[in-house]
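This is the structure, below, for whatever I ask next.
The complex appears here without one of its protein chains, the remainder shown in place.
Note that the chains are named A, B and C in the order they appear, and that numbering of residues resets to 1 at the start of each chain.
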Amino acid sequence: MGSFMIRTDLALEARESVEEGAGALRGVSVEEYCKKQSEIKVTKVTIENKNSAKTLGKPVGTYITIEAPALSFPDAEYHAEISDELAIWLKRLLPENKEDLSVLVVGLGNRDVTADALGPRVVDNLVITRHILLEFGKAAYQEKENVPMISGLIPGVMAKTGMESAEIIKGVAEKTKPDVVFVVDALAARSTKRLNRTIQITDTGIHPGSGVGNHRNAVTKESLGIPVIAIGVPTVVDAATIVTDALGKLLGNASRELVELREQLQMQSGEFYNMYVTGKDVDYEVKQISHMICDAIHKALEV
Amino acid sequence: MGSFMIRTDLALEARESVEEGAGALRGVSVEEYCKKQSEIKVTKVTIENKNSAKTLGKPVGTYITIEAPALSFPDAEYHAEISDELAIWLKRLLPENKEDLSVLVVGLGNRDVTADALGPRVVDNLVITRHILLEFGKAAYQEKENVPMISGLIPGVMAKTGMESAEIIKGVAEKTKPDVVFVVDALAARSTKRLNRTIQITDTGIHPGSGVGNHRNAVTKESLGIPVIAIGVPTVVDAATIVTDALGKLLGNASRELVELREQLQMQSGEFYNMYVTGKDVDYEVKQISHMICDAIHKALEV
Amino acid sequence: MGSFMIRTDLALEARESVEEGAGALRGVSVEEYCKKQSEIKVTKVTIENKNSAKTLGKPVGTYITIEAPALSFPDAEYHAEISDELAIWLKRLLPENKEDLSVLVVGLGNRDVTADALGPRVVDNLVITRHILLEFGKAAYQEKENVPMISGLIPGVMAKTGMESAEIIKGVAEKTKPDVVFVVDALAARSTKRLNRTIQITDTGIHPGSGVGNHRNAVTKESLGIPVIAIGVPTVVDAATIVTDALGKLLGNASRELVELREQLQMQSGEFYNMYVTGKDVDYEVKQISHMICDAIHKALEV
Partner (left out) sequence: MGSFMIRTDLALEARESVEEGAGALRGVSVEEYCKKQSEIKVTKVTIENKNSAKTLGKPVGTYITIEAPALSFPDAEYHAEISDELAIWLKRLLPENKEDLSVLVVGLGNRDVTADALGPRVVDNLVITRHILLEFGKAAYQEKENVPMISGLIPGVMAKTGMESAEIIKGVAEKTKPDVVFVVDALAARSTKRLNRTIQITDTGIHPGSGVGNHRNAVTKESLGIPVIAIGVPTVVDAATIVTDALGKLLGNASRELVELREQLQMQSGEFYNMYVTGKDVDYEVKQISHMICDAIHKALEV
């Protein structure tokens, strides 16, 4: 990716930023689906091998991005459409032919920082069934054939716990033995246009150092021994990224001037360290989207 | 304890209620200390064997109760006195001669229910050091000889997680290996006069079925393999208890009428099932007390 | 009502408690409607004159009580039925033939005390239109004929503002000139069986000294010059009331013993002063009910 780092959690954006200069990438397959009426666009990026993983700075695996321009608007019907779509793709990542699936849903992030509260808010609204199934069995849900066993965990951020989220999740997963872990988190995008309008789901879990800059240890199928499905929505853009991208637009990405300016900026960007950009309606938007993701999880698990 | 259950988390009250009828108990030692000026009263109840444990419905161990009538008043100096006193007793329960103690502080309860938010609020205000010590070592605190390694966990309540607090705490303790666990929780008292005016600390940990009625599994030295110190403040009284106690006062505890009335009440008490009594200032009081406990933990650990 | 005060905000209960001894009351008309399938029961109590007002301790006016046993259960369809019913009755209290009604919805109570947070939570979830209509006119809602002008106010409690809610509401109403004021508040009931299962609406507004014991000045048609519709749900029972009522059940309400006991209790009830009884699921229930009331307001105003 050259001499400077594009800060994005979206595989979609990582690919775009690489292809801008280099053309189509080997080892990366891309499928796109558009729903004209709802303006929902689904992109499935598969990073197939270690080479392409290195180029994109994302691990090998499947990344599904659902772009829905009106995601944060208050339109209940439209939200139902998006959560239907999200549920379809979540289901494809779930273990097959598994009845009575046991799922631990983890909400990462800091509930006291609006742009980082997506994960905790999704778990807040979830239908939790594990304790009821363990105490009363399926009798408590007698009409239903399939009753997923859902538990929820909000580990909190390292500054407030002193522990990596990964340590907490691993410890809890070992004791409670779910079949699969969902991890919901707020992401960083490269473009403000994607904020609160895009959902990414991936079977690659959560990786340290990616994302908003919190060095979390990995939460993956390798580290936990069970599938980990990450669900993320970009709610912030890194402040340094926004400045370099604005420059790129003005000067042309390939220009020598830009390269020089970027280097200078990099040097001066202490000012932007630990700074991020977010929208003024982030409060309302995170609330809307957390409900939508919650609905999609319920639909995917057939609660 | 006879045919009906006195609902209290305080060993002090359990002892009182038994001794009302029966006189001093074997296998229970009691020491009292009074600080006239500050009106702080400390009672140390030691339950010495299985017999007395059975009689009182509390496990063998040490229970220290600090009664401070003005605990919930907004008097900073007085709060400092109480937190000094609490720190002294906490220190006596800590492992001796241990430098650089590693402590996991767990805040039990539901942060969205005011009377149950004590634990989460204490952890919210704690100075967390573990992640800094692990990344930078003592260099980050260079003037200090002793730097305790503090981590904090707010597991959430079973209705919202689907998991026992004990499962979460055990999983996290196994991964992060603290030397000792502090568990902070809101308790149920028998008398409204003790609400928000009493602190109990004990080396017996947390036991299922005691307290506000949430059946939690045990979090104890036996179950975790490390000392567990519980810090609790009664913020509620069980509604059924308050009615039977009021009857007792009116009719005399020993009267035949009372026994009959109690039985009837027991039968009718579906109305009081899952109901509790709390004070109108519980919001303000829990805030004050959580800060005081937080200070006491900091003092005991010499942060 | 004799020498002691039955603490209830529900006209329904005030009437029951008076009629227990005295038979049907003059100057009070009662109509009842039952919906068998949904188990919703509507009672309309009209206090017709000053005499009956004095007897019941409630001002002259109309009190509609909707009892729905499953109000706090998580059943979306059932909630829609209740909010439909509530909307019908709210509409009957609204000024007739008024297009483009301007409504100020006030959420009384303390958002930091779960049992008192109903009012603030309803306003949190409301669709607010006033600022949009004032800036863009009906153009912003172009398909609609009727667009109500909705504003929302959460004045906070006197201990945190130093001001009566009535002062704040009057000041704001004079500046913003709504056609009608809705006031949503948590109430005190006499029986725990009514907690979170009953909704009362009334055209009498809010009166000082009634309710949970906060002496608020009146917010009424007389004091504001515009109709004031109060919407309330009992979330607490006064602790002293619960004890006297339990005694009444055991001893018979008419017994001499009870009268004596009540007097004694009154004398001893400093212990219960400022104490209230609430349920362990108050957090979940208040959330459910606040959404239902919000829906009903939207339906009544045809948002």
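The working rule: a residue touches a chain if its C-beta (ideal position, glycine included) is under 8 Å from a C-beta of that chain, and two chains touch if they have at least 3 such contacts.
Worth saying up front: this structure is predicted, and the values here are computed from it rather than measured.
From the options C:19, C:48, C:84 or C:124, the residue with contact to the unseen chain in the full assembly is C:124.
Only one of the listed residues, C:138, C:170 or C:291, touches the absent chain: C:170.
When the omitted chain is restored, the residue from A:75, A:135, A:222 or A:283 that touches it is A:283.
Among the residues C:61, C:119 or C:156, only C:156 touches the chain that is left out of the figure. Counting over the whole complex, chain A has residues 110, 112-115, 159, 191-193, 212-213, 239, 242-243, 246-247, 249-250, 261, 264-265, 268, 271-272, 274-284 touching the chain that is not drawn. One chain is missing from the display, and on chain C it is touched by residues 123-124, 128-132, 149-154, 156, 158-164, 167-168, 170-176.
Going forward, only the chains that are shown with their structure count from here on.
Chain C has its Cα centroid 43 Å from the Cα centroid of chain A. Measuring from the averaged C-alpha position of chain A to that of chain B gives a distance of 39 Å. Averaging Cα coordinates per chain places chain B and chain C 36 Å apart. Residues of chain B in contact with two or more other chains: 159.
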